[in-house]
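Now for chain A:
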Amino acid sequence: MTMHAALIIDSGGGWIETFRNLCRRILEEGGVDALLVPQHLPRSPMVQYTLVRDAERLEGVNPVAPVLPLNGGTLAARLTREDPGARVAALLRPCEIRAFLELVKLHQGERQRILLLGIDCLGTFEPPEFQDWVKENSSWDGEAFLRSMRDSGRPPEGAPALRSSCQVCEHPTPEGAADVEVWLLGTDPDRLLLHSTTEEGDRLLKGLGLDPGEPPKGRQKAVTSLEEQRREARDQLFRDVSSRLLPLEKILETLSSCIHCQNCRDVCPICYCKSCVFQGPSLDHPSAQYLRWAGRKGAIKMPTETLFFHLTRMAHMSTSCVGCGQCSSACPMGIPVADIFRFVGHRTQSLFQYVPGRDLEEPLPLATFREDELSPP
Partner candidate 1 sequence: MRRIGVYICHCGTNIAGKIDVEKLAEYARGLPYVAVARDYRFMCSEPGQEQIRKDIREHGLDRVVVAACSPRMHEQTFRKVCQESGINPYFLQIANIREQCSWVSEDPAGAMHKAMDLLRAAVERVVRHRPLPSQEVRVHPDVLVVGGGIAGIQAALDIAEGGHRVHLVERLQSIGGHMAQLDKTFPTLDCSACILTPKMVAAGTHPLITLHTYSEVADVSGFVGNFRVTIRHKATYVDHKRCTGCGICQQKCPKRVPSEYEEGLGLRKAIYTLFPQAVPNKPVIDRQNCIYFTKGRCRACEKFCEMKAIDFHQEDWEEVVDVGSIIVATGYDLMDPSVMELYGYGRYPNVITPLQFERMASAAGPTGGRILLKDGKEPKDVAILHCVGSRDKNYHEYCSRVCCMYALKFAHLIRERTSANVFHFYMDMRCFGKGYEEFYERVQSEGAILIRGKAARITDEGLASEEEGRLVVHAEDTLSGESLRVPVDLVILATAMEPRSDAEDVARAFRLGRSRDGFFLEQHPKLAPVSTASAGIFLAGTCQGPKDIPDTVAHASAAAAKSLSLASRGMVEVESMVSEIDPELCAGCRTCVALCPAEAIEYLPRLRVSRIQAALCQGCGACAAACPSGAAQLKHFTSDQILSEIDALMGA
Partner candidate 2 sequence: MDAQRNDPSPAVEMGEGRMMDEGELDFGFAQEVSAEPGGEGIVKCFACGSCSAGCPVRRFHPTFNPRRIIRMVLLGMRDAVLRDPFVWLCATCFTCQERCPQGVRIADLMRALKNLALRSGNMPEGIPMQVNLLREKGTLYPLDEFDNKKRTKAGLPPLPGAHEDVGVLLGDLADLGRPKEE
């Protein structure tokens, strides 16, 4: 049920061009009616997701532009909540796939309704930094990043640093959660490597007339070594966060600049509520209440309840946090929200031996009863 296929990279076109062609063939011959892929917007280095039905509209496709303006897991859920009435495929990064699977568990989307192409992720930049870098660097070429990461494991000279969440992401590959995986790690530079992990994926590759081939030899090693490096970085981050956050009062310091704009929860793929409790009636206090609080304490920070907001969000979703880092990217006050959430999430998730987005069969920890839960192993 797994199959491996390699496309020879068009001479002259390069990896990205080969991938664009692949997208075209998927739409034309692969039995797929619509494809969700990131494309460069006209006259902009920035990429955004586009939902393409016309195979002629793929000129800007670039799956390796190192930027993630939003977590596409939300989009995949949006496209599959009801029957979309056509065959849809989407190209997503691992953290997006994992977010999507969490949303499927939360009944916000449906796995069967979409064909997932998952791509190895070598890391992304903060969108403004990426934009600035490209502007200054007129010779920027979409593949330079790919080459540099593959060769040295580092972004090219002069590029900004990867986002903190990416630096500590120990899931750089789709890990079998997509139908077809697009491999970058440990592969030949002159090959575009596809790998199917489900029957659906098989069918797609065969439908495209691709012949089964041998998997690349260096793959496993490249993946393991990157994961290892990321895990080390992650543990370092946890140590940093714990010295910044603990004892608990310190968390107040870190969060004290929060202006309660709720950007973090708006962009969070896991925060699926139609409307946040913090916008609902329970926390909509009468004016006199604020004066009473101010009276009680002498002075209070406005807006109030920013700590309560973050603790509540943690309580609701930290077991599902996939660490995509969108919250940090979205925070206008530069609060490292994602660092905090990964730190807390890692603990709550290990409490239930839960890895968000790993497997649809694994129930959400807060939505099941287990007799032995929380008892020491």
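Operating definition for what follows: contacts are C-beta pairs under 8 Å (C-beta built on N, C-alpha and C of every residue); 3 or more make two chains touch, one makes a residue touch a chain; residues count from 1.
With respect to how the candidates were assembled, all candidates are chains of the complex that A comes from, given by their letters.
The model shown is predicted, which means the values in this text are computed figures rather than measured ones.
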Chain touching chain A (counting every copy) in this complex, out of 1 or 2: 1
For the chain A and candidate 1 complex, residues of the former touching the latter: 81, 106-108, 272-277, 280-283, 296-297, 316-317, 363-364, 366-369
